[in-house]
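Excluded from the complex is one protein chain; the other protein chains are retained at their positions.
Chains: A, B and C, in written order; residue numbering restarts at 1 for each.
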Amino acid sequence: MIVVMKLGSPEAEITRISEDFKHRGLTPEKIVGQHRVVLGLVGDTASFDPLQLQEISPWIEQVLRVEQPFKRASREFRHGEPSEVTVPTPNGAVTFGEQHPLVLVAGPCSVENEEMIVETAQRVKAAGAQFLRGGAYKPRTSPYAFQGHGESALGLLAAAREASGLGIITEVMDTADVEKVAEVADVLQVGARNMQNFSLLKKVGAQEKPILLKRGMSATIDEWLMAAEYILAAGNSRVILCERGIRTFDRRYTRNTLDLSVLPVLRSLTHLPIMIDPSHGTGWAEYVPAMAKAALAAGTDSLMMEVHPHPAKALSDGPQALTPELFEHLVKEMAPIAESTGRRQQQTMAIA
Amino acid sequence: MIVVMKLGSPEAEITRISEDFKHRGLTPEKIVGQHRVVLGLVGDTASFDPLQLQEISPWIEQVLRVEQPFKRASREFRHGEPSEVTVPTPNGAVTFGEQHPLVLVAGPCSVENEEMIVETAQRVKAAGAQFLRGGAYKPRTSPYAFQGHGESALGLLAAAREASGLGIITEVMDTADVEKVAEVADVLQVGARNMQNFSLLKKVGAQEKPILLKRGMSATIDEWLMAAEYILAAGNSRVILCERGIRTFDRRYTRNTLDLSVLPVLRSLTHLPIMIDPSHGTGWAEYVPAMAKAALAAGTDSLMMEVHPHPAKALSDGPQALTPELFEHLVKEMAPIAESTGRRQQQTMAIA
Amino acid sequence: MIVVMKLGSPEAEITRISEDFKHRGLTPEKIVGQHRVVLGLVGDTASFDPLQLQEISPWIEQVLRVEQPFKRASREFRHGEPSEVTVPTPNGAVTFGEQHPLVLVAGPCSVENEEMIVETAQRVKAAGAQFLRGGAYKPRTSPYAFQGHGESALGLLAAAREASGLGIITEVMDTADVEKVAEVADVLQVGARNMQNFSLLKKVGAQEKPILLKRGMSATIDEWLMAAEYILAAGNSRVILCERGIRTFDRRYTRNTLDLSVLPVLRSLTHLPIMIDPSHGTGWAEYVPAMAKAALAAGTDSLMMEVHPHPAKALSDGPQALTPELFEHLVKEMAPIAESTGRRQQQTMAIA
Partner (left out) sequence: MIVVMKLGSPEAEITRISEDFKHRGLTPEKIVGQHRVVLGLVGDTASFDPLQLQEISPWIEQVLRVEQPFKRASREFRHGEPSEVTVPTPNGAVTFGEQHPLVLVAGPCSVENEEMIVETAQRVKAAGAQFLRGGAYKPRTSPYAFQGHGESALGLLAAAREASGLGIITEVMDTADVEKVAEVADVLQVGARNMQNFSLLKKVGAQEKPILLKRGMSATIDEWLMAAEYILAAGNSRVILCERGIRTFDRRYTRNTLDLSVLPVLRSLTHLPIMIDPSHGTGWAEYVPAMAKAALAAGTDSLMMEVHPHPAKALSDGPQALTPELFEHLVKEMAPIAESTGRRQQQTMAIA
C-alpha cells in the first residue's frame, strides 16, 4: 500500500506514523517528493483496510491499495489457471469453466405450477439447456406482488428435475432457508439484491452446493469479487459469477445496462467461471438474442435466460421471457458463434 | 394506469386486451390518438405491476403508472398528516416527526469495548444526543475486516444505555438475529445493503420495535418507499427513513453523494419521519459539519452522526467519525439554524 | 401526451386547462379515474415539450409523452426501413447500413506526424479497414496535455488518404473549424463531449459531409437521438451514431462502460446506421478484441478501433491502442462471426 501524506506534514508525525506501521508488521519506505512525502508499505497488506490505516493520522491524505483486496478469488491464487465448477445432474456432470463448452441455463422467472415447470424443463432441455432455473422464493419490489410459492415450489422443481434430467438453479433469500433449498437445488443462487447480505454469503459458504453469485445492481467489480471471497473464505470453493445488468442513468428502454466488459476484465482478475444473464440485463425478450450472442462472442462460460411457455400469462417478469420456440431458435443461431470462438456448446446440445 | 399501444395495433387485439382488463376488475377507457391508441385503466390499480400488465399483449408498448406504487407509506394514506415515531428511552420518550424538535443520534461505527461505548454514550448525551448508535453486527466489504463483536456487543450497548439513559439504535443483518437484537435496541436499523433483503423486512415488520430504514446505495425513492411498505404491510407502523448517500460516478472525494433533495421530495410523498446521516453520506469527518447544517436547514427531523472518542484507533470507519469535542461544537453551531427553521432541538439539549 | 392531474384538482381548473390545450391545437380527452383525472391529448404533440405543458397549471402532476420526441431520426420516419450512409473514398464508395457489410474504421487517437499516420493508414488498410481515424483537434481533460496538431494535422490526413485510399474520419470541436475540417474529412466526427454542443450540431447539419455522432458520456438514448435530430433538422440526412461507452459508478478497470444493448434498442427506434467504439468504450487495448467481437455478434454496422504503430510512444490514449499486428489478427478472428451473423465484411477485406 501507498500512504500519501498531506502537504506540510511535520517530520515528527511521519516518524510516529512509520513506527505505528512497524508495530502492525509492515515495513514503511519513505519517498520524499518535490511537494509531498509518500510511504510505501511492504508486507502482508492484504488484511488491512486502507480506510482503517488512514485513521492513524490526520496528516495522511490517502492510502492507496496496490494489491487487489481479494485473495482466494484472484487469478494469482491459482497461479493464472481458471477454476472449474462441476455439477452432477441426472443427465450427467456439467462443468462451468473457461476451457469447457458453453453451459445453458433456462427457465421461468418463478415456478408457477407443476405443469408449466415440467413443460418448460422438457422444452429447454430439448433445445439444449443443461440447467433449469426457476424461482421458489422471489425478491419483489412490492410486498403486494406475487412472492413465489416458496417451499411448495421446491417440490415442483424436484419433479421437473426428475422429468427432464436437468440440474436445478434456484434462489435462496434467507439464511433460514438455505438447508431446505440446498436439498433440491444443484446450484444455489444468491440474487443481486443480496450480493452484500453477508450473513447469507457466510451461510452458503458453509454448505456444499455450488453458488451462483449475481452482481449487485450497483456493485463494483471489486465488491463483487469480495462477495465471492466471503463464500470462498467460508470454505466453499465452487462459485460462479453472474452479470445481470447494472443500474445507470438511462432506464427508459432497458431495465439495466448489461456490462459485457466484465468478461475480459474478470478473466484477468479471477479464476472463477462467468455467466451472463441477458434477460435481467435488458428486461425485454426482444433484446435478449442480440445480447446473448454478444456475450458468447466475448467469451462467456455460461448463459442464463428466462424462458416461459406463455410469457403473457407469467406471474412475474413476463416481458423478458423468451418462448421455448424463440429459445430453441436462438440456441441454433448461437452455434456458429460458439464454434468460431473455439467453444462448442455442451454435448447434450448436439444430442438435442 | 395508462396503457400505450404500439403503432398499428389491430383493433381486434385492442378489444381482446380491454376484455382481459375487465376480467381483472379494471375499467379500460380508450383514447384514439393521431398515431396511437391509449387505454386509461380505472379501478384499484395499486395492486397491479405495470410490467405484469404489459405481458398481456405484444402490442402493448408501455404501461405507465399514474398512481404511486406505495399505499401505506404515502402521504395520502394519512390524509396529508405526518406520522410520528415515539420511542421510550430511560431519559424519557423521544419523538421523531415533522412537528417535533430535531433528534440527534450519535455514536461509533462499531461497539469496540465497554469503556469506549459507555464513554461515548456519556459524551454524546452531554452534548445533546437522544440516541446512541453503535454496531454489534457490521456489514463489511471484506470477509477479513473486523465483523463486529456480535452478540457480546449487545450486552455492552445495554450497559451504555443504562449508564447514559440514551436510547439505542443498532443494526440487524440476519433474520435469525432479530429477536436477540430487539431485546436490547430501542430502534432496529436495517442497513443500506439490506434495504431490499425482503426476508429481513418482513421479519422486522412482524415485531414491535421501531425500524430505521436506510436507503440502499442505488435505491430510487420509489424502491425505498416500497421497502418501507414491506415493513408497514407486515404490521409495524413505526418506520423512520434514513438517507446516507447514494452511489454516483464520482467517488474521489466523498464515499457517497448525500442526496439532501430527499427532504422536500419525501415530505410531499410520505408521512414517515426522515433522518439524514452525513457521516456515511460523505465518508469524511471534515465534511460532516457542513452537511449536517445543510440537512437541518432543509428540514430534516433527525441527524445520525458517527462519534468516536479516538477516531484514529477506531476498528472501522474512523475517517468519518467526529471526536466528542467536534460533535459538541457542531451541536452548538446548529442551534441557531434549528431555531431559524422553527424547529428547536430536543429539550435534553438545552439541559446539556 | 398524457396529462395526469393532482389529487383533488378542481373541476373548473380541469375545464380551464382543457380549453388551453384546445387553443394550442390539441384535443383533450378526459378519463375520470378512481382517484385522479387524466387527460389524453390527441393531435400533433411532437412539437410540445412535456415540461412546458406542465407549466399550464400547478394542478398538473405530470405530463407523460407517449410519442417519441424525435421525428426525423425515428424508424417510423422511414416507415421501418433502415437508412444508408454512402461515403465516396479513393478506394471506392463505402456504405454504412444495416444491410451492408461491416465497415472498419481504424487509426491513432491523434495525428502525430506524417510518417506515423501514413504508415498506420497503410497497415490498417492492408488489414481490412475502409476508413482512417485520427485526431487533428483533440479534446483533452487537461489544458497542459497535448491538444493535437490542429490545422497542420489536416494536411497529414490528406496525405494519408492519398497514400492509402482510405476515407478520413476526424473530429471537429469548434464551429469556426467546420469548413476547414470538411475540406479534408470524408466524415466529420462530433465527439462525446460536444454531443449537446447545439451550435456545432446546427453548423455540421448545414454542410454536406456525413456526420459521425458519438454518444455523450451520460447521454440517454433519447438525448442522443435528439442530438441527431438537430443535424437532420438542419438538412443533413447522413448521420451515423457511435456508442463509445457511458459513465457509470465503476471506473476502476474500464474507463467507460460500453453499452452494447444500444444495438438492439437503436434498431427498434431509429433508421440510422450504428458504429461501436470498443477502444474508448473500455480504455484498454487488451479488452478491445472481446468487445469488438461482441459488438459484431450483436449486429453493429461498423467498428471504430484505435490502432497505433507504437502505442507506448503515442502522444495520447496509448493504453487503448492496438498495434497493427493485433488489429490484423482481430480482423481475422472476427471474420467467422461476421459470416455467421449474415454480414460479411466489406469486399476490400477479402482483397487484403
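The rule is short, and it goes like this: contacts are C-beta pairs under 8 Å (C-beta built on N, C-alpha and C of every residue); 3 or more make two chains touch, one makes a residue touch a chain.
Note that the structure is predicted; figures quoted are calculated from it, not measured.
Screening C:M217, C:L322 or C:A338 for touch with the missing chain picks out C:M217. One of A:I2, A:A163, A:A312 or A:A335 touches the chain omitted from the figure, and that residue is A:I2.
Listed residues B:L200, B:I246 or B:L272: the one in touch with the omitted chain is B:I246.
Of the options C:S47, C:Q99, C:N113 or C:S268, the residue whose C-beta touches the omitted chain is C:S47.
Residues of chain A that touch the chain left out of view are 2, 4, 7, 29, 31-36, 38, 40-45, 64, 66-67, 76, 218, 247-249, 251. Even with one chain removed from view, chain B keeps its contact list with that chain: residues 218, 220-222, 246, 248-250, 252-254, 257-261, 263-265, 268-269, 281-282, 286-287, 289-291, 293-299, 336-337, 339-341.
On the side of chain C, touch with the chain left out of the figure occurs at residues 46-47, 49, 51-52, 54-58, 69, 139-145, 147, 173-177, 193-194, 196-200, 202, 217-218, 223, 226, 229-230, 233-234, 247, 311-319.
The rule is short, and it goes like this: only the chains that are shown with their structure count from here on.
Chain centroids computed from C-alpha atoms place A closest to the centre of all protein C-alpha atoms shown.
Although chain A and chain B carry the same sequence, what matters here is overlap: shared residue numbers make up over half of all numbers found at their interface. Centre-to-centre separation between chain B and chain C, using Cα means, comes to 40 Å.
Centroids built from CA atoms put chain C at 31 Å from chain A.
Mean C-alpha position of chain A lies 27 Å from that of chain B.
Shown for chain B are the residues in touch with two or more other chains, namely 218, 247.
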